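Omission of a single protein chain aside, the complex is shown with its protein chains in their original locations.
Up next, chain A:
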């Protein structure tokens, strides 16, 4: 699947480096049975050493203590001659085809290898830059998120002062309302009492006037005509 994709494209490009990396990261987390939260180690710089393109260096290292430097080559020659002589490897038309193809492949690799490697190095460097930029942006936005969260926490601390101020406001409103109503009550009661006082004053005045009138009337009535004559004769 993914690996074959990488291999096929790796056949074309010499460096199948980090553009497979993101695919591999995904496949790594699928294949490991225990998920560890440690950061993924960076890709190694160079792969395992291979001599002549197809023989891993481990073979040479294995045989070096016993047979020295030429050991593996002797082994290879011996095996080849054995296979040829016993015709375990049969020379037929396919051998010629394989030889031609091998020559072409080796010539191609030797000639175009470095340029393809340089090109794929540029491609993978671009991809690496893009990935790095994404990572940097993500980190920046997360750091910004942390800053905002801290700011919100600082704001929450000021909540107590806010509530105190609000509580003071409400108390003041209640107080004002209470005093207003007190004033109103006082005014109304005073008005009613003033009314009663005026009413009593009115009563007394009316009684007084009535009495005065009555007394006048009775005095005037009691002035007889002879008294009137008496007063006129005085003149």
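By our rule, a residue touches a chain if its C-beta (ideal position, glycine included) is under 8 Å from a C-beta of that chain, and two chains touch if they have at least 3 such contacts; residues count from 1.
By definition in this document, contacts and distances are computed from a predicted model.
Name of the non-displayed chain as stated in its UniProt record, restricted to "Glutathione S-transferase", "40S ribosomal protein S8", "ATP synthase subunit f, mitochondrial-like" or "AP-3 complex subunit beta": "ATP synthase subunit f, mitochondrial-like". The missing chain, though absent from the display, is touched by one residue of A:54, A:69 or A:234; that residue is A:54.
Shown as candidates are A:113, A:145 or A:230; the residue that touches the absent chain is A:113. Residues 3, 6-7, 10-11, 14-18, 20-21, 24, 31, 43-50, 53-54, 56, 85-87, 89-92, 94, 98, 109, 113, 117, 121, 124 are the ones on chain A that touch the missing chain.
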